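Yeah, one chain of the complex is gone here, protein chain that is, but the others are all in their spots.
Letters A, B and C mark the chains as written, and numbering starts fresh at 1 in each.
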């Protein structure tokens, strides 16, 4: 496809307005159908048996009693799934995580599953399955797992990326390194150096909708899967590959999705549901309980990070270094690598070095969570940057402005930046009234910056024009927060028609070409590019049809404001044809009018944000209260500003929860102790103030409208912004996230006792 | 499994007494249904007591208040006279769970669930509340603090039901208060809590005092020494400091997912001080 | 001829050198030539390598041209949330 993605600086009529979303009424009336809201005839209920041990060899599983229970239609274990032992390692891990083959690797790891005629019988059947475990020593802490004496989780893993090939297996799967210059030289030039270690605990995406699917496999090898996912095409590929189905015969329909934030980018129970259906010969509905969601679906990494930053008296950073250790769960990942890349991305550094270590632990497989790995690295770096500014006697914002990356700066992760927004967000924060508002006793203000790459990827869109001139837009990126409204605006903009003439839907995998997931802040960025391309292709056809209707050469027809116009004085008496006029005649001018596009949306512009927050601390109890919060972020171009604000506010709220109260708590037995919303404490309505937003628009040169992804960056600064605010309120540097009241009170007491 | 909805307390007691397998009493269900869902109990008999006459009412008697076992906590908050007489008890009851849970949960259920962190219990213990127990061998009235014996265990015998909680009529110059510490602003279980109930003499000095702590030991603690230290004082700083010290010392807390031993000790003292100040003010002290 | 910089871990399998001068017109040719020269790179390409051209990251557009004099940087292909 010859599609020119370059930014043109056009004036907008639809983009940038705030119309009502097309799925609004369904969602306020309870009609919208989510993962668990769908049923099929003859459907069975699937339930999964999970390991109560953090680490154990599965010696044998006896399912015979469960199979004999009346109402049970299928029981499966890993033996009923393909054995990928000598195949693709990544696919092996995905399947092993869905159903443990030889060892249970974490508390909650699936070991068997049943399908029965109702939930009660299914639960009863699980109790009849006898698993003989040989319990092994376990390790759940990231630092302990790196210790030489730690129990080995996978004895076939030898650390990659070391200069010398290791001779012993290790829980460290990979070492990665980024940076440039010479940090030793840089630190030698510094007048002030701050060096600190930080820890962050594991958090969960905390979507309110548990994973849910309905799977139906037919004897002829065709299958249907209804599922809440961020990427139904990816689920199709994975499920087909894992179960030996042909991808095009497995139709995956994405339901409305009740939150994902990265956690619904991986298959968990879907291969199990398909396998149960195949064995039972009936559709199977499998819905996780909240307990299962926490114990067995994707949390983020727990981390341990060392940071060292040096600067000269005038406030110039001379060197920056970080070592980052990230937990991956029991399977290899690249989480520390992302942390190592993003850690210093906000700054213009002559000498910088980051090293990441990927660490296996007996916890659930780490999954992406909104700008995965970046918030923890930003917490450590932005805390140290604040401390350094303090030591230098410089204002924290001015210090960052002085060292901020700009166009032409070599990023700490390698390449040189194009036009970027870190400087403008800092300037906006400096001038924001929030920075000047007075603080009361026990209150502190903090600010911090954040970076995220943003991604693009494979994208496909169909745009169909009905004979009445209405337009349907079929996209393949799942709508997680209003993208159907944004993409309708883009189509309306390009076609020159009114938003109300359009309706956007998310098409299933059999109706549209492949699309990557809605992840990496790519949904609106990528699908808007494909929508523009599809609309332009449709316009070509519309011009051609108008030319036919007028019987003039198509080159003389231009498209303006939703109309075909005959160009040139000789056509003076031809009045413009609207899209509707042309559509009405389409049956006799060549048939249906549609615009299709398939493309790789590359060139997603990087994204920066700076946040400000005020926190009040009760010095007697360590209780915190968020008094005020402001988000400033570059959107490139805000297609639907209300939903951009929503992304900013939602990310900030998740970051606030992470900073203050959310954490996975494991007992000495390696079992998760807080697998529910009661003790995994996400922010409630009364915990938060209004979250003010300021949208900056520094156009992305690689998108026709200048759009950048906006979904993820907003979760990056809050951990550090809040840590800086708490530290400023109480005068003690907080180095362990979450800053729960017991941790704050302990830090205060330690300080008081001197 | 059977679900029954008896119309009299005698029928309920009779059904419970003759039940062969595990039986459960259902009032608000906010603990029972969670435990059933988690597979922690599988009752063979569920006795819904909400249709029993009188159990869903709050009545004012010559001696004080009688709060039926099936009265949802939200109703306590809507009862003006009760709120005025026992603001600490009512605010404690209104801290349990969310608005949704408030519409269902009961203080009797909160007491019988026997959690050391139950919100209404320290306030009830501080208030000197009593429980009316109906059982196969008749009725008895006991102090609420004698109901829980350990986490999840009560002193109630098979077939016994608490049918009401009794609160005394208030003298002039009386006030109570309850405070808990939670990490969020709502929806959490108390990490530690304190209930204080005071009466004052005509000069504003404390005449009687009861202090109870929650989530500080296996059962809610009535800290008699803490009450004694308040008597005769007008809550001067030295008294408050001693109160905090006694409360911190009386705690026998544990380290768990909600807090540490150190944190609980320290904050128990802080909350007792703050609750005492509120109760004192409510009693008319200056 | 373009100058290509590899990130730390990748340079370890490319003779320990971060900078390489390579005659390549687009990303596809760049990958092919790198793999010819350093066979150890091939599994990395299979797992995913992103190419930053003057700061813009390309993950899948292997037909993307490499303009002479452009800043070319190879990065791991990452996942988002």
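Here, contacts are C-beta pairs under 8 Å (C-beta built on N, C-alpha and C of every residue); 3 or more make two chains touch, one makes a residue touch a chain.
FYI, contacts and distances are computed from a predicted model.
Q: Report the protein name recorded by UniProt for the chain absent from the figure; options are "ABC transporter permease subunit", "(2Fe-2S)-binding protein", "NADH:ubiquinone oxidoreductase subunit M" or "Multicomponent Na+:H+ antiporter subunit C".
A: In UniProt, the chain that is not shown appears as "(2Fe-2S)-binding protein".
Q: Where does the absent chain touch, in terms of which shown chains it meets?
A: Hidden chain contacts in the full assembly come out as A, B.
Q: From the list A:46, A:179 or A:206, which touches the chain that is not on show?
A: A:206
Q: Given the contact definition stated above, which residue among A:6, A:27 or A:313 touches the chain not shown here?
A: A:27
Q: Tell me, which residues in subunit A touch the chain that this view leaves out?
A: Residues 18, 20-21, 23-25, 27-34, 36-37, 120, 205-210, 256-261, 287, 289-290, 480-482, 642-643, 645-646, 649-650, 652-654, 676-678, 682-686, 688, 690-691 of subunit A touch the chain absent from view.
Q: To test your reading of the contact rule: which positions on subunit B touch the chain that is missing from view?
A: The missing chain touches subunit B at positions 1-3, 5, 26, 28-30, 33-34, 36-38, 46, 48, 50, 72, 74, 97-101, 103-104, 185-187.
Here, only the chains that are shown with their structure count from here on.
Q: Please tell me the distance, in whole Å, between the geometric centres of subunit A and subunit B computed from their C-alpha atoms.
A: Taking the mean C-alpha position of each chain, the two centres sit 44 Å apart.
Q: Averaged over CA atoms, how far is the centre of subunit A from the centre of subunit C? Could you give it in whole Å?
A: From the centre of subunit A to the centre of subunit C is 25 Å.
Q: Can you compute the centre-to-centre distance for subunit B and subunit C, using the mean CA position of each chain? Integer Å is fine.
A: 67
Q: Could you list the positions in subunit C whose residues touch two or more of the other chains?
A: Not one residue in subunit C touches at least two other chains.
Q: Do you know which subunit B residues sit against two or more other chains?
A: Correct list: empty.
Q: In the complex, go through subunit B and note every residue touching subunit A.
A: 38-39, 181, 183-189, 191, 256-260, 262-263, 266-267, 270
Q: With touch defined as at the start, can you tell me which subunit A residues reach subunit B in the complex?
A: Checking each residue of subunit A against subunit B gives 123, 291, 620-623, 625, 660-661, 665, 673-674, 677-679, 681, 683-684, 686-687, 740-742, 745-746, 749.
Q: Quick check: in the complex, which residue numbers of subunit C touch subunit A?
A: Checking each residue of subunit C against subunit A gives 5, 7-9, 12, 52, 54-61, 64, 71, 73-76, 78-81.
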